[in-house]
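Take a look at the structure set out below.
Excluded from the complex is one protein chain; the other protein chains are retained at their positions.
So, chain A:
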Amino acid sequence: MHGRVKVKSTAQQEEEKRKEREKKLKAFVSARDAVLRKRSAGEHDEEALQLTQQLLSSNPDFATLWNYRREVLLQLETSREKDEVQKLYESELHFIEACLKVNPKSYGCWHHRSWVNTRLPQPDWTRELGLCDRCLSLDERNFHCWDYRRVVVKESGVSVEQELQFTDRLIGSNFSNYSSWHYRSTLLPQLHPQPAPDSASNTSPSPTASPQIHSHRVCEEQLLKEYELAHNAFFTDPNDQSAWFYYRWLLGRAEREEMISCVYVSRERERVSVAFSKPVHAQSEGLMLVLDGQPQQVEWRSTHPRLRHSPVWLCDLPPGSVSDISNEHNLTVHWTEKYTHRDCALYTGCAESWCRDSATDQELFRSELSVEKSSVLQAELQSCNQLLELEPQNKWCLLTIILLMRALDPLGHEKETLAHFQTLKEVDPMRSSYYSDLCSKFLIENTILKMEYAEVRVFSLSNKVLEADDNAIESLEGLYHLPKLEEVSLRNNQICKLSDLESLASCTKLTRLDLRGNPVHKTANIDSELSQLLPLVTALSL
């Protein structure tokens, strides 16, 4: 039509672009080949810098070129004055900055930048910090830059306080930022550490307590401020999990003290069992047994045939060493790695003996959150309940409430906890199995807690029978090495395969097995297969 501006067609434009790209590719390939030739010829000159610069500025992720550049720079450095070296590396920093604009998440660039700063006679850390600020304001989740920032902060001695303010700023502009929250969690204990507990509360009765300092804890005054910050975040957006995770961290992850919680010795079997507060690897952690002052050469074995770490380790004593009932023995198990030990005395006339940590009774099932004072936890529970009233479907809130309730009073809150688990499973069906698992764990713990006296809590399998009917059990994984077990009843469970029963083969006295009401009975040749797997079982009900 008359008067219209004529414009190139899309095809024409495409064609032009394609030609342009082809030209670029050709130039790139020939430059690359030239550089690689130079490198294999061992040439370390200015020209190499120029060529690699051209290539890297269009593709900063070419790691080989960065390596070559470092070789060249190291070579050039040797033949120059100090201020020339300074200039050389400063121009390198400028070049890297240009490359970062091409790809702000280039591993090669960030690594090279750290390296250049170590070579610079006078590194300008303020400038580097400014660069980090700028990059993080463009993309607050650029973890390359976060890493680099930590290097800069460490090298230039930026105060922890300034860094904390920096996280304040980033969280203020967008609190969905794990990096900032996490950085905060590393800064706070440095800036506001929890004062060392005063001596009155520190008279630990247990001689086995290891000298552990809770250096990762934060003082209460600051904690209260942090709780408020977290409240602001999860009341603003309760579905954002970053603040919830930070909050869980604030509430205190109670790390169990690493210790030997129980040593048990039996005359009849001439065996020592040691239980730890967490799974350990006995061979590598320096576990040593001393019997009546004599170190013993024993072989430690785990209760589980495959896992290397186990909370329980067993060893056999030399034959005849404790079998005489009229002798008294003193055993000590040393855990040399942790500078801790536990004694156990086997008196005359006793067939067996054990020594347990007395604290274990009170903290039988330590909740994940239990370090803080209960008044603080109580207040936090109230806040969460307030949020739950507004957001009855929020899974993060529900889960946090459950954890708080367990930390405060697991039995008193049992009913509410169960109701919350029910809601959780409904609002988050994807994780319903996880919630069921957690719920059943809590129920078991509660059942044990309800047993009034500590002694009742000692399970005795000496009646030699394990009854586990009607439990939806799918596997007997974990039921290894029960030396006294004679009878197992597993009626109406979900055992499908013979392999699910494998662990029973390690129980050497098992003779009676009841498997009625399990899908496994459909297996072909079940009788012969079972007698092959468990030859000792004589009374089998299918």
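Quick notes on this one:
In the analysis below, a contact is a pair of C-beta atoms (placed from the backbone, for glycine too) under 8 Å apart; a residue touches a chain by one contact, two chains touch by 3 or more; residues count from 1.
Keep in mind that, in the parts below, contacts and distances are computed from a predicted model.
When the listed names "Cell cycle control protein", "Zinc finger C2H2-type", "Sorting nexin-7-like isoform X1" or "Rab proteins geranylgeranyltransferase component A" are checked against UniProt, the chain not shown comes out as "Rab proteins geranylgeranyltransferase component A".
When the missing chain is restored to the complex, the residue among A:Ser159, A:Gln386 or A:Thr508 that touches it is A:Gln386.
Of the listed positions A:Asp237, A:Glu352, A:Asp409 or A:Glu529, the one in contact with the omitted chain in the full complex is A:Asp237.
Considering A:Tyr148, A:Phe175 or A:Phe442, the position touching the chain not shown turns out to be A:Phe175 (whole complex).
Taking the complete complex into account, residues 1-8, 13, 172-175, 231-233, 235-238, 383, 386-387, 390-391 of chain A touch the chain not shown.
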